[in-house]
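One protein chain omitted, others in place.
All chains are identified by letter, namely A and B, in their written order; residue positions are counted from 1 within each chain.
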Amino acid sequence: MASETVPTAPPRRLSNAYQNWYRFSRNPTAVIGAAIVILAILAALLAPWITPYPEHVGAVVNFRARHLPPSAEYWFGTDNVGRDIFTRVIFGLRISLLLALVVLGIAIPVGTTLGLLAGYFGGWVEVVIMRLTDIALAIPPLVMALAVASVLSPDLINSMLAIAALWWTWHTRLIYSITRQLRTQEFVEAAETLGASKFHILFREILPNCVSALAVKTSLDAGFVILVGASLSFLGLGIQPPTPDLGTMVASGSAFLPDYWWESVLPGFAILIVALGFNLLGDGLRDLFDVQEVR
Amino acid sequence: MSAMLEIAGLTKLFPVRNGFGRKTGDVRAVDDVSFSIEKGKVYGLAGESGSGKSTIARMIMGLARPTGGDIRLDGHSIIGETGTRAYGRKVQMVFQNPGSSLNPRRTVGQSIAVPLAAHGTPAREHRQRIAELLEMVQLPADFALRYPHELSGGQKQRVAIARALAVAPQLLILDEPTSALDVSVQARVMDLLVDLGRQLGLTYLFISHDLSLMRNFADTVGVLYLGKIVETGATASVFEAPQHDYTRLLLASVPVISAEEEAMRPKIPLIDGEIPTAEQLIALRAAVSQRIEK
């Protein structure tokens, strides 16, 4: 008895976006993380308009107002030449976020492509790429940045390049392991037997399935890159004064500890909050996507 | 009637390596397998896990390279030619698990567009062709915009069939196409496959462990055991008068729902233990023939 009824469309289910939003909005960690990250980005973009003393970014000197503690007038107090620390922290966010953007902007495409190639093709391609990755992983980014800075000049661009030159390895490893699992999946084999090109299989079939893992990794990484950048500036290898940078501020403020604690502690606190925000967001995304994989 | 697919002496060895990576021997996954399928007919390959049935399908599809033997499609040897696009036009495959044979991150339409693009259908005709293919498998055209997780198992398998048909193949390999589906859904998918086979004059290679299903779908069956075809013949005769002990064991193991079916199952004492090795099977044959003599 063959049923001749044409199967009708199932009742329209909740849209994907709505389901994701529902789960995301019920995950307090993720929401707090996202809020911090969005606030930090907005603050950095709008810095000239929302800070009380935008002119304090430069080499302003106001000795009458030096070393003032936090007050209604100067929220985070002032530094040793009388500049508003709150203003400089907000501007410092720009450097930190720019660093994360550039490093990840280089590392993700490079790392992802190499991971896809190694995972999909295997053989000597895999051996070359993965051994290269192992070598790069053995060098600590901070040491690399120190080496680059001592050969070239110690500035932001060089530090960024030094970090980016090593950071792709983590993405290569991640994408490599996912690709290895996906390579034997039936939908990849199906695409092969249907005559799809290698490019299509790598970037249209496999890559979309790596996106959730990449999003988690990127968010977690952004926090780490900001920390590494701050460490470099603290060591004097990052941005040079008077441009405000959180790491530099912690370093110069530390000369006046413990009396004028706010000069180093509050910029340090800003680094902590931003890095934490990215980490919380990353964890939240991971929870979100894990649920999706299981479902 | 001429043969659509001829397999002759097909063999696949997998090397066995010791802890140091030295080759110590071979596993004969597929061992000197020969069969042929007439145009427009259904050949059923029955076997359990480890029988080599999937390896055979993969070799025909060009996903694995045979160690020896010949595969002839429509009279032409295709060894070395598998994997080319011209070949892909003639042979397609429907995979076992509709959940994993469709990319979860691509819509139904995007999945069906893959073979269309690869085989030169102009992009502006894609929408029309996708709608036609969906209609062929009795799905509404708006399914093109859905993602696999929005579909039921049977609907996903229909999409997989539509995708395989996109290149208008002559031979379709069905690798356990309904084993992941509910029985009522299975019946509907089988209806579809039979109708499509008639309409389009398709030749099927049907791979399954489900003997009841095979009985009602295949014209000819081959029973695979440890890489070898141990018995082959017209479906009705193999099922009604099985010659090989393994075929009998398989038939005796099928859970059935009527007294008539029970009556046709060979009466073999199910061995307490594992799936028998060749040795155990010889012992079993001795036991059975002794009983017959008595």
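Please note the rule applied: a contact is a pair of C-beta atoms (placed from the backbone, for glycine too) under 8 Å apart; a residue touches a chain by one contact, two chains touch by 3 or more.
What we mean here is this: contacts and distances are computed from a predicted model.
Asker: From the names "Anaerobic dimethyl sulfoxide reductase chain B", "Dipeptide/oligopeptide/nickel ABC transporter ATP-binding protein", "ATPase" or "NADH dehydrogenase", which one matches the UniProt record for the unseen chain?
Answerer: Per the UniProt record, that chain is "Dipeptide/oligopeptide/nickel ABC transporter ATP-binding protein".
Asker: Of the residues B:Ser36, B:Thr107 or B:Ser212, which one touches the chain left out of the display?
Answerer: Only one of B:Ser36, B:Thr107 or B:Ser212 touches the chain omitted from view, namely B:Ser212.
Asker: Which of these, B:Thr11, B:Gln186 or B:Thr203, touches the one chain of the complex that we don't see?
Answerer: Among B:Thr11, B:Gln186 or B:Thr203, only B:Gln186 touches the chain that is not shown.
Asker: Which residue numbers on chain B touch the omitted chain?
Answerer: 48-49, 153, 182-187, 190-191, 193-195, 197-198, 209-213, 215-217, 235-236, 239, 249-258, 260-261, 264-265, 270-275
Asker: Which chain A residues touch the hidden chain?
Answerer: 1-2, 4, 14, 18-19, 22-23
FYI, only the chains that are shown with their structure count from here on.
Asker: Approximately how many whole Å separate the CA-defined centres of chain A and chain B?
Answerer: Result: the chain centres lie 48 Å from each other.
Asker: Which chain B residues qualify as touching chain A in the complex?
Answerer: Contacts found on chain B: 61-63, 83, 85, 88-89, 92-93, 95-97, 100-106, 111, 114-115, 117-119, 138-140, 142-143, 147, 149-152, 154-155, 158, 160, 163-164, 166-167, 187-188, 191.
Asker: Residues of chain A touching chain B in their complex?
Answerer: Those in contact with chain B are residues 2-3, 6-10, 13, 16, 185-187, 189-197, 200, 204-205, 208-209, 211, 295.
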